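Here the complex is missing a single protein chain, while all its other protein chains stay put.
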């Protein structure tokens, strides 16, 4: 192909950015899928504007898609970009701060006109200044060349311009020596019924690729395949993984799935994904509100289904009262909260970890329930499954916390086959003896009698109930007994979850502690620090309530404990309640953004 | 009057008990009002069945009213009764466990027939056995004598039997040497239009009094007036005091009062009491649910009124989402939660302190707000006023926690005159400069612009807002700034509340710590322990979030800290979060009942 | 459905002591439900009785069927969940005027809109009983209660009008002192597929005693009520000689034999008519001019939500190549690392 030079890189971060209508999400997904197919490890994160279609050309309307791929393990979508694609001045303006020095910036120079510069809030054309900086700038006439490539195609102007993104994708494919075949196939599949459109996209893609090849100044980079585990892979976002985890639990428990939910950003995708899977028998109930979402699910659970409800912070708040009903009736229920920036409506499209205390402590009365958290897009699958397993086997509502960052982010996932998952054992009531709905086993778990079964007719409800019989009871001592048994049942879950693992030395100067969606950034920071010779380890929590049984054992082996969270210290509070014997340092960020690996590293270093 | 003997007592506990329809609440109230008028200190607590009219004659249907009066300071309605009035076998069965050994039991012997014994669940007549016990039993033919007293009155049987309770009240008045005049006056006022009914009640009251006098075996007791502060007094329940505290805050702030609420036990009385006071201009809005209750109140607050919403645990849960809106819009709002037994519907008519963590931590996002708690029926007045003061002066929602015990309990209250309350300063926006809705003063408080004011037009809402201007903002750093400012504002409230007081020595072996409605029992226990020579002090919290500034100062001076709560340790968790440097012992009761003084004392002694 | 089980109403009584006030209308309704269920002959284990919170909502405890006493206002959502999860169950939702129309108003109109196959028994005593006597959304304007000591200033809902406004397909009305009528109406409701709303005028002896007396009093009820039956002329009165006719687009009560009116002039009740105009008029009839309509006023067939959900799933299952999780996991874009 006559390239001037080929350099080998370990890992690269690319950020595609443009107007909401510019198709950046598609572009990014194509690049990451192609890279994954080549055997790279990949992590991606989309960054939408809060508005559906914010005014064209404005900074508020910029839509981004960042991806990080490499031949080593990739844990985050990357802090700073090696390559920025900016489809217009606003995209440049919004993203320049994220470009590494020495990085490459690909611009559609045709968009740098007065109107667009003004919309982006530039007083002067930024290009002259930019060129003085430490960047490798590729000024591509994207719009013009796209039009040219499709001259005579018979397509109207609007349709033609919609393919612009493929021109830049072509450039980037050339830059990193990727084949076009995956994307070409994609268009053939997608536009099977509109071959003209498929052709147009493919033509422009090739045009971009050829354009890049033609420019002498360009270096093509090679990123070799990562050393990754053998197996069958697919790309998956956190929300899709969550949905699939529930489906898997349904199959493994033999219980049909019911999901009662009300749409809310960023949790809506889970409901949407599930509603596509009627083929697996899932009943999705788009409720009139969050309360109906959880209460229909409680009804479905009573009726004997695997029931779940999905939401985000404000929705979890609305479900608070009904969560208490699930606690006192001791019915299995999975509640998924995809956390976002709060309080109130807050920053609905941004990520945050600020619903932890609400999840663990935010209910009237003594209403304990297990809380777990996923930590990567792909392990949302496992933790959704776990939430269902704990709910069913322990007859309790369970909250699964994810967040906007891992929910929308994606990564290649080595598919867990169904054999690798445990069976979920349903504690069905026996029909051979008189039924005592609140009789408990050694795990403090009651049995489940499914309506329709002769001989197990019984009544449950939200009033305190007599131990064993479940009849309404105002007996003072019984209330204390039942309150304790409900707590004991939740505490006993600790016996059925894995112990806390540490990555790094079993004793060290500093333990970086995190939970949930910050895993990728924290582990990357810990690795770097370790490589630089710091005495650092990392412990990440997926089980929040109850905490793993060895938690104190782990914590006590480190001189300093640094709890890093995207909130003002909620997990630190939770640890303090449980283990007041340790002192905790904290590092917090409340900006609606994930950590950067760099800021963790820098902060950690101040502790040495 | 020819009594056989008169003994002087320091304090006495009487428990009136009978069927729901037997008028025990009225009987008890009459006795306590009469005693208060005589200068006794009094504390009372009603104990209703959960049902409106549970089946007659059953244990579930027993309604009780306990009162404690004396010539010393009286802090609780008493653990055990000196005198039990039991109108039927069920009342005896339900309450015998609460009678002191040596106590007096007054029975309506006419009710001890087979039918009633069976309904009460007695297999055999309990009287023979009872007489062997250490009790002073007065077998009064209440029914028969009541009928006789009203023979020829022309009243029907049902009306006649409704006056039975006055016969027992007459007996008890005689026993404790009380005048009949207050009660006689009460009937004259109440039945002004039905003099026949008034006469009948008065006749039966006298009949009971005379009956007691006639029985030789009885001793009449004197309980001298308490040494209480000079002033004008009235009896008040916690719920009425709460309502009045809001009314007082309305007058002191010059802001008309709006209360949007949905009925729920045991908070309903506050709404009911306020709806009686349209004469003071209060707008009560009986909302369609708890959410509408708080949201109409937020609307009213936006419109410039002093707004409050009243509820209990499940209702507070429903208000969770809207609380976040009040936090982020920074509007003044008083939220009153009369705690009851949970989780879920739980024990709706019973008391508990298990909403603390929900109140402080139970919201999505970082949503801090001040939380305070009243500790006696009468100081509900002050703390409702305080809640309003803090809300208005600090532009924030405030949660006031009371509970079923103090809300329904009553005590004589030395009326706080309006001059004794501070003025509430409203941080109105100035009209002489362009309005910046989120500009803050040194207390981090923004100003309040009231719709209708020309020149201050502005928009607020639940999305994150730019510092100062209040315009919607997704700027990452701004979110962190605003999150911190909202926290700082709540923290700064600590500068405007009193320090924590200790009753007892400033250094001691044991500090008994409590909060909210357990005050009476804890202080009584502490006093007794002190009298018995134990090195004990008592610190009681009314300000929960933020905690008083001297809290750590206080805690560190005691060898052991015992946190006593009617839950499984929520305030202990809150203290641990704030002051992990101390270790806390805990004593908890989760039975829907207040502590008894005795159990506190006994537990405390085990720590020496 | 109608199997041979030879139940009597006693088979539907649970062992729990009834805790309503003596004389409360709820007990009479309980009897009628138990009688209707026995008559229906369906297996006991197939009934699920679901409620919210209120005096009326204690109902499930007294039934020997599956039962769920939920939280306040959520009876409709709970019942919808149970039915959609398992359409083979016969689901009865027990609710009060506060539970269904105050806090639960939204679930009420949405379950009706969706046409979930439920029997909703709405105990309308025009008061909050359990919380001891505050006005409800059906209390009359001006009503004096504990929270309206000077009279309410709110217009009440009409259960029937709201049902029709939410596109209700079945509405019936009955009274707690008419065991036979209640039983008949409940049986008809169970046979109707879709959301059946039954307003029961219920007497709260403690906080709203006699509120329905004008309508329900046994001495006058033949004059004050009209019992509607599909396909039958709209006749009422002690001598069954009064009837309803259309006067322009309003209803009018007439007497057969007077003013030349014959039985042929009397309207014939068509409960199955889809257009709700006439049903609304019947629902709106008020004393003294018109008798209050009882019985099944509206009963229109339409696909139920639960049935449509099931059918859609069956259809998608058939037409999809993905039959289980393994198929799904390995569908679409995957690649293998060897």
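As written, the chain order gives the labels A, B and C, with residue 1 at the start of each chain.
Here is the rule we go by: contacts are C-beta pairs under 8 Å (C-beta built on N, C-alpha and C of every residue); 3 or more make two chains touch, one makes a residue touch a chain.
This structure is a prediction, so every number in the text was calculated from the model and none was measured.
Residue C:109 is the one among C:78, C:109 or C:211 that touches the chain missing from this view. In the complete assembly, the contact with the undisplayed chain comes from B:235, out of B:76, B:235, B:483 or B:588.
Checked against the full complex, the candidates B:415, B:436, B:481 or B:552 give a single residue touching the omitted chain, namely B:415. Touch with the chain omitted from the figure is made, among C:40, C:182 or C:278, by C:278. The set of chain A residues touching the chain not shown comprises 51-56, 58, 60, 262-265, 268, 271-272, 275-276, 278, 284, 286, 288-290, 314, 344-345.
Interface with the hidden chain, as seen from chain C, comprises residues 103-106, 109-110, 113-115, 137, 150-151, 153-158, 161-167, 246, 249-250, 275-278, 280-281, 302-303, 305, 308-309, 312, 315-316. Counting the whole complex, the residues of chain B in touch with the unshown chain are 33, 36-37, 39, 228-235, 244, 247-248, 251, 256, 258, 260, 277-281, 283, 285, 287-289, 291-292, 295-305, 307, 321-322, 324-325, 329, 414-418, 451-463, 471-472.
The criterion applied here is as follows: only the chains that are shown with their structure count from here on.
In this assembly, the C-alpha centroid of chain A lies 47 Å from the C-alpha centroid of chain B.
Our note on geometry: chain B versus chain C, Cα centroid distance of 40 Å, whole angstroms. For chain B, the set of residues touching two or more other chains reads 60, 314, 344-345.
Residue positions of chain C touching 2 or more other chains, listed in rising order: 53, 71.
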